[in-house]
Every structure is written in structure tokens, then in C-alpha cells.
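All protein chains but one are shown at their positions in the complex.
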Amino acid sequence: MFSFKVDEEVSIELLQQHHKEELYDLIDTNREHLRKWLLWVDKRKSAEDFEPIIPIWIRNYADNNGFDAGIRFNGKLVGMIGLHYIDWKNSTTSVGYFLSEEAQGQGIITRSVSSLLTYLFEQMNINRVEIQCAVNNVKSIAVPERLGFSKEGITRDGQWIYDHYEDLVTYSLLAKDWNNK
Amino acid sequence: MFSFKVDEEVSIELLQQHHKEELYDLIDTNREHLRKWLLWVDKRKSAEDFEPIIPIWIRNYADNNGFDAGIRFNGKLVGMIGLHYIDWKNSTTSVGYFLSEEAQGQGIITRSVSSLLTYLFEQMNINRVEIQCAVNNVKSIAVPERLGFSKEGITRDGQWIYDHYEDLVTYSLLAKDWNNK
Amino acid sequence: MFSFKVDEEVSIELLQQHHKEELYDLIDTNREHLRKWLLWVDKRKSAEDFEPIIPIWIRNYADNNGFDAGIRFNGKLVGMIGLHYIDWKNSTTSVGYFLSEEAQGQGIITRSVSSLLTYLFEQMNINRVEIQCAVNNVKSIAVPERLGFSKEGITRDGQWIYDHYEDLVTYSLLAKDWNNK
Amino acid sequence: MFSFKVDEEVSIELLQQHHKEELYDLIDTNREHLRKWLLWVDKRKSAEDFEPIIPIWIRNYADNNGFDAGIRFNGKLVGMIGLHYIDWKNSTTSVGYFLSEEAQGQGIITRSVSSLLTYLFEQMNINRVEIQCAVNNVKSIAVPERLGFSKEGITRDGQWIYDHYEDLVTYSLLAKDWNNK
Amino acid sequence: MFSFKVDEEVSIELLQQHHKEELYDLIDTNREHLRKWLLWVDKRKSAEDFEPIIPIWIRNYADNNGFDAGIRFNGKLVGMIGLHYIDWKNSTTSVGYFLSEEAQGQGIITRSVSSLLTYLFEQMNINRVEIQCAVNNVKSIAVPERLGFSKEGITRDGQWIYDHYEDLVTYSLLAKDWNNK
Partner (left out) sequence: MFSFKVDEEVSIELLQQHHKEELYDLIDTNREHLRKWLLWVDKRKSAEDFEPIIPIWIRNYADNNGFDAGIRFNGKLVGMIGLHYIDWKNSTTSVGYFLSEEAQGQGIITRSVSSLLTYLFEQMNINRVEIQCAVNNVKSIAVPERLGFSKEGITRDGQWIYDHYEDLVTYSLLAKDWNNK
């Protein structure tokens, strides 16, 4: 029902209970593609598994503490994007995202993050936006690189993926970077 | 951040903490106009008074139990609209709204409710949408009348307003009415 | 343990855990009779199913927000009666009830509601008492009719019963009606 | 609204919010008399102080964990009686009570406890009922003595009263004592 | 991780999740020995059964309301000791304990309780420490006897053990007893 418009093709929508089949289809048809970087993929085995999670995504938004939302490309659900948290004491947030395999190569995530950045810096006065990716996740890394984020360092063994740890790389963009663009 | 687009001029937005001054201005400049029908108006005495309420509005949405949201007309906050609850056992909801004095006469509420009805009946499979207004609130009553709702009855002394009871009139539109349009 | 005395034959009792078998017997022997108008009947399949519900009935009473209680006729549990909620902002409540098949025809509900009305208007200063019944539930409707309630209107498709919607009729009695008796 | 009938003169009533003035009057006119044995007396300084406590008394009842209720003598509120807890694992409860000064000498507490015992042993299958009194509280001690309780021992410094500790004496009655009466 | 040192051989440790196998072994190898006096023994059927209980033991400590902790003898887990509650209004607490069969006869519990008493009276200003044992539990009773507690009385049928009630004996030590030692 409620969406954040990125551009004529792309929008970000707060998903509701009646979207759960659509969401499950997205995950299920991209299982192999997504489980390389996301630990929760194996746990989602039916549309019903999303019933208790959808309210949590929106409750974070209610508490001014981030959100998880769907990405639509020409109306079709093709991925998700969100803010993992908003740390108001330090005015910092962290962006996460994933995209279906077939929707890749059209800049959908880059356009989405770019729009979010405008809102975060200009409407919400956030000072620091962070993106963390597995160091081997080349496509994910391309997003902050393209958007002018600074690479800050490597978190060794930062994330457990099924049977091994991945190192994470941290990128950030500060309000002052944004204003100097 | 997240909006429901009604048409080129009108949108319905889930308000966030950083909208609280804008929201307070709306109430404060329409105090006399609004307190005729709304009991809570006198209790909102500063922008800060909205801090604990804004999360409740969105948490209802998270729980699939309605919402309260702002109405924007060409970007300006001019009113609010919401679903007081969603009774899923009986597939029923109830719409409420108010508009600033200066924004009246342009069909903003009628257009907003009409768009909501489409979403409620077609995306969310609601069976019954109710609107209750004070029997003396002529402008409010005009909305369900214009949209083809049926008048069902009078709730005597249904609402306490500061120093007296108002009778309420109930209008409803059913899924079958909608489909027969 | 705690009862509201209606008259020499009838009393209303806050049911406790040790009444759950007695309560289950009442429901089980009236299953066909009750499921015509009550959606929850099919869900009560053993005395244990009442264990989590009994505390909710009394907690509403603790919170000054209504109650659900048993009706005893010469000591025997023959039905239930309650206030679905108390809306203190508008000083309104709504009465609900059901009776076993064999106890019908002795005015047990009418006498119970009548006693409750005295308490609600005279001790608790309630302004409006509502009774809603399915339009086809002739016996239920007879209660407010007999007690001088006003018929206010029809809620179309107001209640889902297993496989269809029922229209509801709303009756009300106001403090001023009561005082003018 | 809901009462436990002791006899023609005495009843025990679950107090509601609309009884708070009556309850405050009882405490306030017996302040000196009650504060000798009860620590909370000094904290009740207005009828409003009872608003948050009344729901707790009834919620214990909802949770099958005892109750606190008013004692009425010919309709007048003259004291309180309750079960501090019900320990279902060990089938044990503990009775507490107080009476206004002017209502003393008519066996009101003894009659009330006696009726409660019948209900506890015969309807609720409690095995052990305990009464603890300060060793110097002669009137309180007379109740379990009269009802055939056994004296079990002294809890040294068992209760803090404003500026000193009181020793407590424990009396008990078991189901087997009751049945052998 | 966190321990209370009794002496060179004995310490009391706040158990954590990674101790659950060690704890289960203790219970499982002493099942017959422990179930004579402890009702919960039969309910612990695997190390996982301790997962929800361990946090409760420490949360009581967080709330300044007692604790349950392991007893180590030369590093080996041989029993548990705790304060069932701390009643700050009356400055009273109650000590409980059990020991494995093979660790008995070395004064481990007596030394542990003695150290606790020093801390309770001297650091925490507790006025009254209570120990309750089944009247037939000779080894348990020896502990307060040896430490100079006073025997106060018998709680008839005070504890349900699987198929019968046990009488309990209460011992106490007051701050003034401690200071007069």
C-alpha cells in the first residue's frame, strides 16, 4: 500500500501480509543465487514462514529504527532493501539489499540506494550511511563503489554463511561527503 | 518516506518522527475547526505530544490492523486519513478522516477514500467498509454519500465531544456493492 | 466464588478454572444450538480449551473493561452473559449472552440483562448500553425488545458465521431512557 | 458487582474502580487502628491511590492466584479479606484480613473465613490454609484459634512495621483437619 | 565466569548456557538421590531442558531477588545453592541447596552457607535468613543446626513430593544472632 518512489520504473514498498506469496516466489526462484550471501534463505520454506516476519519489518519502521521493504521494477517484486537499524545517538544507519538474478544489470539497486541517500541526508539528517558486503560479493560491492562511498576496512570472519565465515568490507558515506558532491 | 499515491495531486503518507512539527502546525492552525468533532485536539499542545503517538499509528499497520496517515495535497500536509481497525474475522474495516479548513472544497477526502476502497476491496479482499460521522457533520457525511455508501442507522449518543454526546450515523459499502458498480 | 445475584433463581458467576468441565458440558450438549450464532463453538473441543480463556474473561473485569461470566439457574450452569467492552471515553458498553436450549422460555436472559442494566446505569454511570443480534436470531432479539431498547439500524454483513455473513441489528438503551421509565 | 455470600449479613465483594472513595473512607477513618499492623496504610493518601491497586487484586483472581476483596456488613464496607497467593504445586494458600474498629466484636471475620474455608476445601481442593498474625495482634489471633487451626511456630522478625520488626505466629488448617471436624 | 569464593576448595558459580551438559550430568547421576526431596528432578530429561531455566536463575540476581548457582568442589560441579527470593520490605531471604551423593560428608554445604551468611549480613544488611527442610531430611537439617540457626516450627504438609506431602521445619538466623556470635 505504501511505497517510496525511486523513479518511473523502480519503487520500494512496505510489504504486507497479502504479499507473502509473491515474496515467497521471489525467494524460492532465487534460492541458489541468494543463499550464497544470506543465511536466512534456507529457513524460508513456505509463504506462511513470512507471516511473523513481515510485522517485525514494519515495527522497526514504527520505532524509527530502520525498515525492510520490497523493491518493485515495473510493478514486479524483484528484491528487498532496508536499513538494518538507525543509531540516533550517533546518527548512523546501515543499508542492506538483495536482487533477483534476472533483474540484475539494470542499476536497480544503485538507483534505489541513491534515492534513499537523498531522503536520509536531506529529510532525516542522518550523518553516516554504511554498507557492508562480503569481500567476495563483487556485485554488491559495485553499488557503494559507484555511489562514491569510501572503503573503510575489512571485518575478518564478520559473517557466518552456513559452513564458513566470510570477511566483510565496510563502505561509508558521510553527510559532508554528500554535501560536497 | 512511504506513500500511497491517490492521484497527481493527492497522496497519503505514513508520517514519521521528523514530520511532527508539520503535523502540529496542521492541528494548531485548525484547532477551532477540528475540535468540533475530534476529542483529542485539546490534548495536542506541542509537536512533542506526537512523539509517542506516531509509532502507534504505524504499529497498527505492522499488525495488519489499520493505520493513521497524513494526506498531502501538492506536497502540503492538509489532513489525516486512516483505518481505525481491521476486523479480519468479519473482514470489516472503518475509515476515518479530517481535513484542514483551507483545503476543503476540492474533493481531497472523496478522492482519497475512493482510492483506498479500490485497494481494500481488490488487493486486501475486505468485505465491508464502514464510515461513521456525527449526524451534524454535514461535510463528513457528504463523502460516503458521494461514494455510493448505504446509510444503515443512527448510534444515539455514540460519541462524547468535550461537553455533550453526538449521535453518529453509520454508512457502509460492501464488496458486492463495489463489484456491482 | 464471586456472583452477581439476579433474583432467587438466577445468578451470574465469574467462572474459575475448577468450573471448566461444567462449562465444557454446557457447550458440548448445546453445540448444534449454539453454533448457529457463535463462531467460536467449533474451536472448543475439550474442557482444557477453556484454561487459557477463563483468565482473559476476568482480566477484562480487572481492567474495568467488561467481563464474561456464567449464568446459573437454581445452581445449574445454563448460559453465559457479559459486557464485550466498556468504552469509558464515550460511556458505552455492549451486552452479549447465550443460553442452553433446555433453559429457554423462562426469561432467564431478560431477568439477567435487566439486573445488569440497573447496576450499569445506577452504580457505574454508564450512558449507553447496546445489544447486537443477528437479524434472524428471533429469540435473542426478543430480549432488548422486551426491555424497551430502541432499534437503531442494520449492520449489513456484520458477522461471519462459518460459511456466510449475517446482518446484525443494533438496539440501545440510554441513561435518559432508563430514567424516564 | 460480584460477591461471595457469607450469610444474611456478611458478604465479600470484588471491589471495582467506582468503589474507591468508599474504600478510601474505610482506610482513612481507621488509620491509627490499622497502621499498627499494616505497612501500606501510610501510603494511601487519596481515593486515587487505589486506582492502580484495584486491578492487581482482581488480576490475581484471574490468574487463579488468590484475591483481595472488600467485606460488607449489611451493605457497608467494613474491611478486607483475601488470599495472598495460591501455591498450586503444594496446594496451599494463606488468608489475610482486616476490619474497621467499629465493626469489631460481631464475628464478621470469623464468619467470613469460615465460609471461605468451605469453598477452598470443598470446591477448590486446597490442602492447606495458613493464617499468619503478629504475635501481639490478639484480635487477629483469635480468628484461627476459634476456627480450630493448629499453631505451628513463630517467625522471628517476620514483618517490618514502620520502625520495628514484629514476630509472626503461623496457624494452619489442613484438608484432613477439615474433614475430621 | 563469575564466582563467589567460599574457600580454597569450594566456590559458588553463576552457571551459563555452556555449563548445561555438566549440570545435566550432575542431576542425571544423582537422580534417585535428589528426587527424594526435589520435585523438579523428573522434569529434567536432557541438557537442553536447562536452556530456558539458566536465564531465570540469573535474572533473579539482576533483579536483586536471589539467585541459583552451582557449587564447585576443586573445580567439579557437585551441587547447587541459592536464595529463593529476597524480601526487601522485611529484609528476609531463604537459602536452599542440594549436593551430589558422592560429595557429601565434607562440609561443602555448611562452608558455603557460612560464607553466604557473612556476605548477606555484612554486605547486604539482610536481617533474617531462613532455611526450610523436610523434617525427614536429616542431612539437610544438619546444616542450620551446625551453623547455630534457631528452630522455629513445623509447616505441616508444606511440600508436595510426587505422591505425598512432607512436613517442613523452619530454621532462622537473625542479624542480632549473627552479631552476638
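For clarity, chains are labelled A, B, C, D and E in written order, and residue numbers in each chain start from 1.
Rule of thumb we're sticking to: contacts are C-beta pairs under 8 Å (C-beta built on N, C-alpha and C of every residue); 3 or more make two chains touch, one makes a residue touch a chain.
Everything quoted here is computed from the prediction, not taken from an experiment.
In the whole complex the chain that is left out makes contact with A, E. Contact with the chain not shown here comes from a single listed residue; of E:Tyr24, E:Trp37 or E:Tyr61, that residue is E:Tyr61. When the omitted chain is restored, the residue from E:Trp40, E:Tyr85, E:Tyr119 or E:Tyr162 that touches it is E:Tyr119. Although one chain is not displayed, its contacts with chain A can still be listed: residues 39, 89-92, 127-128, 150, 152-160, 165, 170, 172, 174.
In the full complex, chain E touches the hidden chain at residues 1-5, 12-14, 16-18, 54-59, 61-64, 69, 119, 123-125.
Note that in this section only the chains that are shown with their structure count from here on.
Common neighbours of chain B and chain C: there are none. Touch-path distance (fewest steps) from chain B to chain E is 3. One finds 51 Å separating the Cα centroids of chain B and chain D.
A separation of 60 Å divides the Cα centre of chain A from that of chain D. For chain C, no residue reaches two or more other chains under the stated contact definition.
Arrangement of the chains shown, judged by which pairs touch: a linear chain-to-chain path with two open ends. Each chain pair that touches appears in this list: A-B, B-C, C-D, D-E.
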